[in-house]
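With one protein chain held back, the other chains of the complex are shown just where they sit.
A and B label the chains in the order they appear, each numbered from 1.
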Amino acid sequence: MARKIPWKLVLVIGIVFSMGFLAAGCGGGSTQTGAGQISKWVFATDHEFSVRPDGLPELQKAYDFQFDDIRVMDLGVTYGALKDGEVPVAMGFATDGRIGAYGLVNLEDDKHFFPVYNPAPVVRKEVLDKYPELEEILKKISSRLDTETMIDLNGQVDVEGKEVTDVAKEWLTEEGLLSETPPSEKKGKIGVGSKEFTEQLLLGAMTVQLLENNGFEVEDKTGLAGTNVVRQALETGEIDLYWEYTGTAWLAHLGHEEPITDSQEAFQKVKEEDLAKNNLVWLDYADFDNTYTLMMRKEDADALGIKTISDLARVIKED
Amino acid sequence: MRLNKEWTKFSLPLFLLAGAGFLVIWYFVKNPGGAMAARILTYQHIGWLLAQHILMVLISSFMAIMTAVPLGIIVSRPRLRVAGVIIENTVNIAQTVPSIAVLALFFTFLGLGFSTAVFALWLYSLLPVLRNTYAGMKLVPAEIVEAAKGMGMSPRRVLTRIELPLAIPVIMAGIRTAVVINVGTATLATFIGAGGLGHLIVTGITVQRHELLFTGSVLSALLAIFCDHMLGGLESLVRPG
Partner (left out) sequence: MIRLERVTKLYAGQKNPVVNELTLEIPAGEVCILLGPSGCGKTTTLKMINRLVAPTSGEIYVNGQNTREVDPIKLRLNIGYVIQEIGLFPHMTIAENIATVPREKKWPRDKIRACVHEMLRLVGLEPDLYSERKPATLSGGQRQRVGVARALAADPSILLMDEPFGAVDPITRSHLQNEFLRIQEKMRKTVVFVTHDIDEAIKMGDKIAVMREGKLVQYDSPEKLLSAPKDDFVEKLVGHNRTLKRLHLIQVKDVLHKETPVVKPESSLEDVARISSQSKIRAVFVVDQDRRLLGVIPSNKLNNWNGNEKAADVFEPLQNIIEAKATLNDALSVMLGAGEWYVAVLNNGSEFAGIVTLGGLLELVKEDAA
């Protein structure tokens, strides 16, 4: 019993310490004191964006500015962090439903830094040859979608908690795409796939419902899994079509290193190469871009007059 | 002389583990495997992440010990038998909640960052410590407690001289479990912007750079073994005799 441990001292120090931390922890830390008053330009980003060559490091170079600090977190968390005022700027994906719901705005990528990710239906050529009318049918969807609409639809699912199929049906009905009297004769079987996140599920559901309404027998394989699985399913003929993003196909599936930052150019290049190499046909793309975006709270952006990333860079440099 | 030998037995593995850690860091800083990983794999950045990780584990574990041990002792008192049973079952159920869910829960209340992560880790590591303290106290043979009482020890003396010393090994086992779990769970803290070695792991996974993934996971594994061994040494220090 030679070693005496001063239990009482340890206990008192420990409790004081713990309580102190408890008190400190509840205070939280905000970078925002009022609309447009930003004390420190902290940027919330996910892990991937923080290191990718087409992510933050090159973005700061391209626009020639530097955030004061960077906080790396899960992608889904950046929107909330921005909304709660923990950071003044965050990255996200341009069509995420939370952008509308949380009162955030996308900053325009005025220097076309980000690669483009326009979604378009990709169909196996045999199937399209058999049912050429698919092109016209799917164009009805792609021509009617833009960023605002997509944010809204995504928000209905992610924020309001509605069912994907309901939202898809409602939108198709509103747009008057569903005819009251679907053709009676069945046309044959089409397998429709999608990846597993909301936007993809929505695009998939719209496609399924619209095709069924046009007399196709649809095999619903939406919500399969990640990009690679769905793409493989298409290549092996397990599904006949799904919505893919131009940028993803270009970089991931076609194996290019240099991203393309112009929508039309990206679409043309992907369309040509995929047809030649894989016998896959890219139908017309939708005019929204599910790519990286920089977001701010609307009141901050308005107060500081920030609309584009260049504006942001200017304001940060002035501060 | 004997002390010297014991000290070597205790400290040598610690040095070896730390050495292995430095070796891993050194190797991957020299061979980051590409520009993308090189941005992260610098001594400064890894050191900072490691420090964040250790701090998170240290603070949360310390808080857990400070709260769970007294609580476990209190609920192990015979007159609080009902509370003890309730707490034991609550703890067992709570333990089945995934740590990521605890993290998410705290995130919704406390927002982003370091202190949220510490609180989530605290809550999560509270459970093994609490449960082991309770079990350790209950494991002390009733006859021994009775003998102590029968010889004229006051309840407080019975607690400090008989029950606690006899329960210490079980309590320490709980603390070790808690700390090791904490080292692992702290890798999730990066999801809520609290940094730590998880940053390397998650970045490594998302951008498919095995160097990052490997550095992060090996360092946190080494850290876990390090802590476990250190607490083992501490245990023999506080263990009765």
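We take it that contacts are C-beta pairs under 8 Å (C-beta built on N, C-alpha and C of every residue); 3 or more make two chains touch, one makes a residue touch a chain.
Only a predicted model underlies this, so the values are computations on that prediction, with no experimental measurement involved.
Participant: Looking at the whole complex, which visible chains does the left-out chain touch?
Facilitator: For the complete complex, the undisplayed chain touches B.
Participant: For the full complex, which residue in B:41, B:126, B:148 or B:178 touches the chain that was left out?
Facilitator: That would be B:148, which touches the missing chain.
Participant: Tell me which residue among B:162, B:175, B:194 or B:231 touches the hidden chain in the full complex.
Facilitator: Per the contact definition at the top, the residue touching the missing chain is B:162.
Participant: In the complete complex, which positions of chain B touch the hidden chain?
Facilitator: Residue positions of chain B that touch the missing chain: 141, 143-144, 146-154, 157, 162, 165-166, 240-241.
Going forward, only the chains that are shown with their structure count from here on.
Participant: Quick one: which bits of chain A touch chain B in the complex? Just the residue numbers, please.
Facilitator: Counting only chain A, the residues touching chain B are 1, 3, 5, 11, 14-15, 17-18, 21-22, 24-26, 28-29, 44, 46-48, 50-53, 57, 71-74, 77, 81, 84, 86.
Participant: For chain B, which residues count as touching chain A in their complex?
Facilitator: Against chain A, the touching part of chain B is residues 35-37, 39-40, 59, 62-63, 65-67, 107, 110-113, 115-116, 118-119, 190-193, 195, 199, 202-203, 206-207, 237-238, 241.
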